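Presented below is the structure to which this report refers.
Note that one protein chain is taken out, while the other chains of the complex remain in position.
The block that comes next holds subunit A.
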Amino acid sequence: MFELDNKPGDVNLEDYETDAENHNYAEELSEIEAADAEQFLNVGVDIQEIRRSGTFIQKDSSVVHCKTCQDGIEMMGISQAMEQHGWLENYIWKNVSPDADKFTSRTKEKPHEGYFIRSLPGMKASHPVQSCLYIAKNKFSQHVHNVVIAEEGSELHIITGCATAPHLDSGLHVGVSEFYVKKGAKLMFTMIHDWGENVNVRPRTVTRVEEGGVIVSNYISLRPVGSLQMYPTTYLEGEGAVARFNSVLVAGKGSHLDVGSKIVLGAPGTRAEIISRGITSGGTIIARGNLIGKVAGIKAHLECKGLILNDGLMRAIPELSGYVPGVEMSHEAAVGKIDQREIEYLMARGLDEDEAVSTIVRGFLNVDIEGLPANLKEKLDKAISESQKDMM
């Protein structure tokens, strides 16, 4: 059951509106408004839908586009999925309790769709599916409920981007996500956020992984955001299950990122790794990592590195809890500024000081993200370069 270890912050739900007008459904992504489409692109959505197995786009509370291009992959709005699959009641609100905090309660009371993505048993999707949750209405509080099921022996990669319309004054996004990785399945989940400066974001995610299952989660937030607080929790319940969590965070002035991952290793032979890279330049990053070893024969590692450019707060909170002998758990955390030796080393190769710092920052954020499509990797490299302009 979802446990909230952190105070949810001072977001007042009453400051936001919970109703939004319906937006028209677009049969083709090319019919989406140009200004919106540009925002989608920034968070990894391929408008041409090339090398994508499916697409789900939600604007405010409306599903505006949903299409699957591969048999064996189901992708639809959560309300449609509940109508279609009676058994879904065994999955909804089973990982996350509606009473966990006020954000989950609000999502239960006032749901605004969300996606249902399922890969059927043995199905290995040739390309990622993509989704985008988008806020266009000012002061809107978007509460989505997502369910992902990777059935036995299947492989699924989801690229999900979250963004807001340009010049949005304020907004709140709450995403309750319940992921199920069945026996021998593999779920790769890459989430890219590009929220506005005054948008508060509260994802609430819990994943269960069965025997031999693998979850790889990549989280990237390079652009300004008001406040973000998330603490996805993963339960490795089956023997040999694996979880790998990577996050790349940049906090400029005014951004408050409280981002962590908790992984409970509850079966023999389970393995977990959390890698976090954060750069603050006037903002706040609290990077949490919590590994809990419940049985012997598990292996887990946590790596949290933070750089402070200019001002800002970078707080790394690594936690390891071993409950029995025979657990193998380690962590490595470092917070500081760029090592002058590295800057001068690159200067000795002909770069000026600014170029040397940029090169080091790019490298620092360059966590090798497994399975990322080449075009998205290029976009991310570009976004990292652009984010430096805000940092310097």
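Here is the rule we go by: contacts are C-beta pairs under 8 Å (C-beta built on N, C-alpha and C of every residue); 3 or more make two chains touch, one makes a residue touch a chain; residues count from 1.
Operating definition for what follows: contacts and distances are computed from a predicted model.
K.L.:
So one subunit is absent here. Using its UniProt record, which name fits best from "Carbon monoxide dehydrogenase small subunit", "ABC transporter, ATP-binding protein", "Anti-sigma regulatory factor" or "Ligase-associated DNA damage response exonuclease"?
P.N.:
"ABC transporter, ATP-binding protein"
K.L.:
For the chain not shown, which residue from A:M191, A:L249, A:L365 or A:L380 touches it across the whole complex?
P.N.:
Per the contact definition at the top, the residue touching the missing chain is A:L365.
K.L.:
Could you tell which one of A:I92, A:L313 or A:L351 touches the chain left off the display?
P.N.:
A:L351
K.L.:
Take the complete complex as the reference. Which residues in subunit A touch the chain that isn't displayed?
P.N.:
Within subunit A, the residues touching the omitted chain are 305, 339-342, 344-353, 356, 359-360, 362-367.
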